[in-house]
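Just dropping this structure here.
Note that one protein chain is taken out, while the other chains of the complex remain in position.
The chains carry the letters A and B, assigned in the order they are written, with residues numbered from 1 in each.
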Amino acid sequence: MRLELRGITKRFGPLVANDGIDLTFEPGEIHALLGENGAGKSTLMNVLYGLYQPDAGQVVVDGAPRVFAGPGDAMSAGIGMVHQHFMLVPVFTVAENVVLGHEPTRRGGLIDLGEARRKVREISDRFGFHVDPDARVEDLPVGVQQRVEIIKALSRDAEVLILDEPTAVLTPQETDELIGIMRQLKDAGTSIVFITHKLREVRAVADRISVIRRGKVVGTADPSASEVELASLMVGRSVSLAVDKAPATPGDPTFQVRNLTVLDATAAPVVDDVSFDVHRGEILAIAGVQGNGQTELTETILGLRAPTAGTLTLDGTELGGRTVSEVLRAGVGFVPEDRSTDGLVSSFSIAENLVLDLYDTEPYARRGSMSPTTVAQNAERRVAEFDIRVTSTTDPVSTLSGGNQQKVVLAREMSRPLRLLVASQPTRGLDVGSIEFVHKRIVAERDNGTPVVIVSTELDEVLALADRIAVMYRGAVIGVVEGGGAADRDVLGLMMAGIPLEQARAQAAEHRTALATLDAEIEAEPAPADPVAATDPQDAATTHEEDQA
Amino acid sequence: MSTTQAPPEPAPAAPAPQPAGPPRRPYLQQVLDSTTATVVTAVFLALLLAAVLVVAADPASQRAAVYLFARPSDFVGAAWNAVFETYSALFRGAVFDYQAVGARRVRPITETMVASVPLMLAGLGLGIGFRSGLFNIGAQGQVLMGAAAGAWVGVALDLPIVLHPVLACVAAVLVGGLWAGIAGFLKARTGASEVIVTIMLNSVALYFVGYLLTTSVLRQPGSTRPISAPVADTAMMPQLLGPQFRLHLGFVVALLAAVAVWWLMERSTLGFRFRAVGANQDAARTAGIKVPTVYVLVMLVAGGLAGLGGAMQILGTDRTFQGSSAGSIGFDAITVALLGRSRPLGTVLAALLFGALRAGSPLMQTSAGTPIDLVLVIQAVIVLLIAAPPLVRELSLVHRLSALLGYDRKEATA
Partner (left out) sequence: MSTTHTPVAPAPAAPEHLSTPVQAPVRWRGPLTSVALGVFSLVAFGLATPGSYETTFTLATRGDLFQIAPVTVPSRVSAVLLSLVVLAAAAVQVQRARARRRVPVWTHVVVGAAVFLALLVWVMAGREAAMPFTLLLTNALVLAVPLVLGALAGLLCERSGIINIAIEGQLLAGAFLAVVVASTTGNPYAGLLAAPFAGALVGLGLGLFAIRYRVDQIIVGVVLNVLVIGLTNYLFSTVLTNNPQQLNSPPRLPNLPVPLLADIPVLGPVLFDHPLTVYLMYVGVAVLQIMVFRSRWGLRMRAAGEHPKAADTVGINVNRTRLRSTVLGSAVAGLGGAALVSAGLAFTKELTSGKGYIALAAMILGRWSPTGALAASLFFGLADALRRVLNNTGSPIPSELLAMLPYLATIFAVAGLVGRVRPPAAEGVPYPK
């Protein structure tokens, strides 16, 4: 099936998310759509899948223009989609999820579950997925849930399969398996649209690459294009892929975690006997696939969870068992992993958000009464200092772009003297300009002598920022390695899958993943011409991220 | 055996894309979108609908409707009479009685103020809850419990003037607060939905005071009817305008409570905590605010205000307590808080409006023969309409006009 997009335009109010996009997806081809967060990729795919109606333009299937009023139309035209956030009902079984919307039925509208199971098993066996049709989806690991999504699309005879950021939740090894599946599907004649902002994956698997920036197709590239070429196409200017930072000069280990164990509600250990030190003037990155205890670890540091056993000591003071406000007062700055959920109150003003965890301290409040003037003055100062683009500090914080919202969180957390900075996923969902800014501020905080803990599931970010890297797997720290150039992507990946350091080194030497092979090639390439530093902060600050929806 | 795995939550429903800035809208649309315009339109539409009901139930209009096409003027005349009588009686009962003489002419407006007192107090409490993210449907029970506590202090204790009503009010605040606090505590400790718990507590309160009224705790000695003895003179709220009027100090108390609630929500650190929990409890928790504590505090404050409202009903007007003392104050207060957008000033105005409907309805019933239940319909329709501003816009004439003038409705509703 040959699928064409002709002149697709989609607006949200004044924002043009897609601006006259023309693309062609050929049968049996893996076509990568590369673009930054907020470039308009997801909007485009939602148009293609019938979730949004385009304001202009056409979707053409095998030469015939089609109008998709909803996902049902797109599916019957042979288009399937695996969403970034899985579209699976957690309390349904695999079979129920797969047949939902096109259920085989017996008399009286009852679902023919035997037929549903058969369908799941057939596709599962064909691709070696090993999925139990009667398992409840909420009990399955994420990698398996993704396969259920693929089975769901294939069971509807999808000829074009859209994969929206499919590797965000996978380990490098799982990503490798997914790449295998994609190739298998391609060989079976399915065309694949692969949406991502990760350059390496694109180069490893794509037959063709289209780059989207600011809602427009700005170019197509060959998989043989270098990463730097792709990156500058994606961002619109030359970018330095590395973070500019001096070698760390670590001081005393002022933050110490010893034998920390945290149990969840079902008494299962979510943080399991974790010990590490963070020195002054050092960035320790906690790497790992999401859901391996990192969130719980940071929540325990902040006091949102009580440790079951073990200690957390900051400058000789025990933090374990303290309340959140006590921990904050002890000098801990905390950037939560999900700023819109945990970091900001979206209906509050920018000024109020800038004192969200300081509201009851002098000079913002005295004896239970708040001082609106001081709060406003503080806001003006922070907005200037962190270059937050606002119309007025009394506007709700929800009117800001993602990058500026993250700056509000950073400005708040760094506006007081810190003894420890904990930042989870500090750049998730941000555009390149904002990422650079956030990284710079974090490194500056380190250079001030603050011990810094970064939690990131993005291996690229970990490699760029960390002075040391601790890998977490199922709640435990499986190993700690030096950061910088010494870190090996494959070794880290294997550790993220639970292989201890020494074994991981041995295995990595034996079997390179597709992505690491690329790494090796990059090193072999001649160094690119001196990349020009970011010159256009205005651009970055005004980028919107609406297509995350 | 594998360890228990955290169930993956479904991804939160993606919000609809929002335009970055406020879109520029034509002036007329801005006026239409304003809260005041919506409220005024909603009130007007509700009165219009109620007028239809009045006509439908009016025997003269029904008779005239039979020969509507032969003599339409009869029907129009009868309908106009019915509607005019109803609303003029409502006006005379609630605002100004132009048919009366002397001081009695202004008595209705003071009656409106009297009727608004419990609504105002309970509505202020509910508004705090709504803004703190707690759906307290239990004002009815809290009002009833507060009224019972106030009545008990007023009857059973022998205290001097001033101290007596103060103590009765304190008891009402405590009991009302604790009653609501049950829901806050259960939500804080177990996550139990406060909606369900407060609904259930309403009924429990009703049967509980029903039980107390069968015992010597509340029932008047020597009586078999479930009704309390009258509250002692020392415990009654002082009259403000002399014995001709029923206006009592409670009205001033309610206004002061509104000011206090404004300060609490807008200027105090406690209010900042309340609002933060209401707007985003995850962010509040991350910022060091103890969310469970806030749940309990909000319910204590809200229930205390509702309980005080209940006590005012006894100590200000009723004097005796019975199972029906709370009337429908608790449910009316929900509509008051919603109409007032949970803001103190709005709540005061909404309480005065619904107080006027309550104060005017008896005269409407005796003079125009329109049952007081019409007031409930008006109240419900107003609240439904203001909860759905787009609907008001679709129904309002001004909207039709603006559509004719070529303004795009989609712009405004987007």
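The rule we apply is simple: a residue touches a chain if its C-beta (ideal position, glycine included) is under 8 Å from a C-beta of that chain, and two chains touch if they have at least 3 such contacts.
Remember, it's a predicted structure, so these values are computed and weren't measured experimentally.
Trainee: With respect to the chain omitted from the figure, which of A:Leu48, A:Leu140 or A:Ala464 is a touching residue?
Mentor: That would be A:Leu140, which touches the missing chain.
Trainee: Which residue among A:Gln58, A:Gln256, A:Thr308 or A:Thr341 touches the omitted chain?
Mentor: Per the contact definition at the top, the residue touching the missing chain is A:Thr341.
Trainee: Among A:Val289, A:Leu410 or A:Leu492, choose the residue that contacts the chain missing from this document, as touch is defined above.
Mentor: From the options A:Val289, A:Leu410 or A:Leu492, the contact with the absent chain belongs to A:Val289.
Trainee: For chain A, which residues reach the chain that was dropped from this view?
Mentor: Residues 37, 49, 51, 70-73, 75, 81, 83, 85-92, 96-97, 100-103, 105, 108-111, 139-143, 152, 168-169, 266-269, 272-273, 289-292, 295, 338, 340-341, 346, 398, 402, 405, 425, 428-429, 473-476, 497-498, 545, 548 of chain A touch the chain absent from view.
Trainee: So which bits of chain B touch the chain we can't see?
Mentor: Where chain B meets the chain not shown: residues 1-16, 53, 57, 59, 135, 137, 186, 189-193, 195-197, 199-204, 207-208, 210-211, 214, 328, 331, 334-335, 338, 371, 373-381, 383-384, 387-388, 390-391.
FYI, only the chains that are shown with their structure count from here on.
Trainee: Based only on mean CA positions, could you tell me how far chain A sits from chain B in angstrom?
Mentor: Computed from C-alpha means, the inter-chain centre distance equals 46 Å.
Trainee: Spell out the residues on chain A that touch chain B in their complex, using ranges where they run on.
Mentor: Per the stated touch rule, the residues are 12-15, 17, 85-86, 89-90, 138-139, 141-142, 145, 264, 266, 268-270, 291, 302, 304, 323-325, 327-328, 334, 336, 341-348, 352, 356-357, 359-360, 365, 368-370, 372, 391, 398-399, 401, 474, 544, 546-549.
Trainee: Could you please specify the touching residues of chain B with respect to chain A in the complex?
Mentor: 3-11, 14-21, 23, 267-270, 272-273, 275-276, 279-280, 282-290, 414
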